[in-house]
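Missing here: one protein chain of the complex. Every other protein chain is in place.
Right after this comes chain A.
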C-alpha cells in the first residue's frame, strides 16, 4: 500500500487531464449558454464556430512562425489568439447580418433558428475543410512540459511521475482569465448589465431603452472570443481536426444543460461535471488501485468501467439523469 504514489498517479492520469478538459468544455458551454440566454436558441453551429476560430488562429500562428515571432517557452498561438478572435468575431457578425437577423425580425420559433444554425454549421464546416483541410494539425510549439514525469520522479523520489504539460497550465490560466473578464463584464459594465436584463426579460429590457441590436452584437463578439479561446486551448492540448470539433458539440451541450441553460455559472460547473465523469468512468483504475489497495485486494483486470470510446455515453447519461430529475439544471437556468 502506497497512498502517496496512488494520489500522484490519480492526479497525473485523472485529475489534471480532467481539469484541463473541463476548462475547455466550460468555455464552450459558456458560449452556448450566452447564445441561448440572449438569442434564445440552441446554436448547433457552435462546435464549428470553435473550429473556425481555431483555424483562423492557426493560420495567423503560421504567419508569425514564418516571420520568426515566437514566445519562447509558450506556444506562438497565444499571440495569434486575439487575431483569431477578431476574425471569428467578424465572421459571426457577418453570419448574424446575413442569416440570423431575418429570423429575429420575424420572431421565428426557436426550432426554426435551430434548423438555420444547422445550415450555418454545414457552411462553416465546409469553409474550414475547404481552407485548412481535414488532416490532423499539431500547432503547439514552445516547451512541451513544465514539469516532465522524469523530473518529478527525480525531485520527489516517488515511483509515479506527475507530468504538468505547458498546455494544461495555459488552459487553466487562460480559462480563468476569460471567465473573470466575462463575469466582470456581465456584472459591472453597463453593456453587460443590459445583456443580463435582456436575457431575463426581453420586454422590460426593451421598455427601458436597451438597444436589442447592440446587445446581440456584443453577444456575438463575446461568443467569438469564448469559442475561439476554447477551440485553441483544446487544439493546443490535443490537436486540431475539424471533425473532432463537431463531435465536441454533444459534451458542450451536455455541460450547458446540466448546469442550467442560460446560466453562465452553471455552464462552468456543468463543464467540470461532464469532464470529470467522462475521464473517471473511462479511465483504467488498475494503476491507482494497485498502489491504494493492500496486497491481497489488488485488482487483476484493468478496472475500467467503460472503454474510452463510450465517453459520449457518459455525458449523455448525465444529461438524461439531470433532465429527468432536475429539468432546469443544477443551477437554475431558463427552461421549459
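Annotations
In the analysis below, contacts are C-beta pairs under 8 Å (C-beta built on N, C-alpha and C of every residue); 3 or more make two chains touch, one makes a residue touch a chain; residues count from 1.
We take it that contacts and distances are computed from a predicted model.
Not every chain of the complex appears here, and the one that does not is recorded in UniProt as "Leucine/isoleucine/valine transporter permease subunit", selected from "Spermidine/putrescine import ATP-binding protein PotA", "Leucine/isoleucine/valine transporter permease subunit", "Sarcosine oxidase subunit alpha" or "Ion-translocating oxidoreductase complex subunit C". When you scan A:4, A:71 or A:112 for touch with the missing chain, the hit is A:112. Across the interface with the omitted chain, chain A contributes residues 41-42, 99, 102, 110-112, 114-116, 118-127, 129-131, 133-134, 243, 246-247, 249-250, 253-254, 257, 301, 305, 307, 309-310, 312-313, 315-316, 319-320, 323-324, 327, 335-336.
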